[in-house]
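Moving on, here comes subunit A:
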Amino acid sequence: MPEPILQIDKLDAFHGDFQALYGLDLTIAEGEVLAIIGANGAGKTTLLRSIAGLMRNEADQIRYRGRPIGALRADQVAGLGIALVPEGRQLFPSLSVEENLQIGGRVGRAGPWSLETVFGLFPILRERRHQASTSLSGGQQQMVAIGRALMANPDLILFDEISLGLAPIIIKDIYDALPGIVGGGVTAVIVEQDITKALSVSSRVYCLQEGRVSLESASDNVSREEISRAYFGIS
Partner candidate 1 sequence: MEWLNAVVQGVLLGGLYALFAAGLSLIFGVMRLVNIAHGDLIVLAAYLGLSTSMALGLHPLLSLVLVVPVMAAIGYALQRGVLNRTLGEDVLPPLLVTFGLSVILQNALLEIYTADPQKLSAEVMETASFSVGGLTLGVLPVLTFVVAVAAIGALQWIFYHTPLGRAFRAVSDNQDIAQLMGLNKAHVFGLAMALALAVTAVAGIFLGIRTSFDPSIGGGRLIFGFEAVIIGGLGSLWGTLAGGVILGVAQTVGAKIDPGWQILSGHIVFLLILAVRPNGLLPKVSG
Partner candidate 2 sequence: MNAPDLLVTRTSKAARTAAVLGLILLVALIAAPWWAGSADMRLMSELFLYLALASLWNLMAGYAGLVSVGQQAYVGFGGYMLFALTILGGLHPQLAVVLAAGLAAAISVPVAVLIFRLRGAYFAIGSWVVAEVFRLAFAQVSALGGGSGSSLPVGIVKSLAETRSGREALSYWLALGAGAGVVAAVYLFLRSRKGLALTAIRDNELAAGSLGIDIWRTKFLVYVVVSGLTAIIGALIFLQKLRISPDAAFSVNDWTAFVIFIVVIGGIGTIEGPIIGTLIYFALRETLADLGTIYLLILGLVAIVVMLRAPKGVWGVIRDRFDLSLFPLGYRVMPDPGSREGR
């Protein structure tokens, strides 16, 4: 079996004194689309932030292509080809749409994504390229956030709740664009509250519950009942 692109080994994570992740084990194969579901507070965002380098962890707890990255800074992790689309978009208010995209490309990795191709994926952004990024609608801001991550030409993209706060039709539009994103062999991790959506776009799914993995399964081979039990921790 080929080496997983990301290997997580007994990952612990803390917010101050509060422990958010308890010895998490997780594997991600290259090129796959992995879904991570769970209730609020289950540790999903903490997991993504740990991978992205925004939290301090032990070096060996997170391995990227075999290399321990757990203790690296976020800017170092970005340079290795991991990009995060953060929860709540978190665009830079002082930057225009175009500047948000440009700064996403700062890492300077080679690849198919550039301003032109991002505008090709989300044409509405081209019209609004010079506007303040926070003056856009929620759905458009999500497009900017995704585009910003793409500009880094990552090999691994982490999507943190991209449907949060968006109308269903907008969510549909964004998820329709997903194949265009992951088609090129990019690995994607999708954290979602919308379980149906998460299962429909992914090949495998993990469920987190209070900082631990409560379920791992192929997305097309799991029952609603199993998910409910894993989600809420009822056995």
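On how the list was made: all candidates are chains of the complex that A comes from, given by their letters.
We take it that a contact is a pair of C-beta atoms (placed from the backbone, for glycine too) under 8 Å apart; a residue touches a chain by one contact, two chains touch by 3 or more; residues count from 1.
Keep in mind that this is a model prediction, so the values were computed, not measured.
A.B. asks: Can you pick out the candidate among 1 or 2 that touches subunit A in this complex?
C.D. replies: Candidate touching the shown chain: 1.
A.B. asks: Under the definition above, what is the set of subunit A residues touching candidate 1 in their complex?
C.D. replies: So the residues of subunit A touching candidate 1 come out as 52-54, 73-75, 78-79, 83-84, 86, 90, 92-95, 99, 102-104, 106-108, 148, 152.
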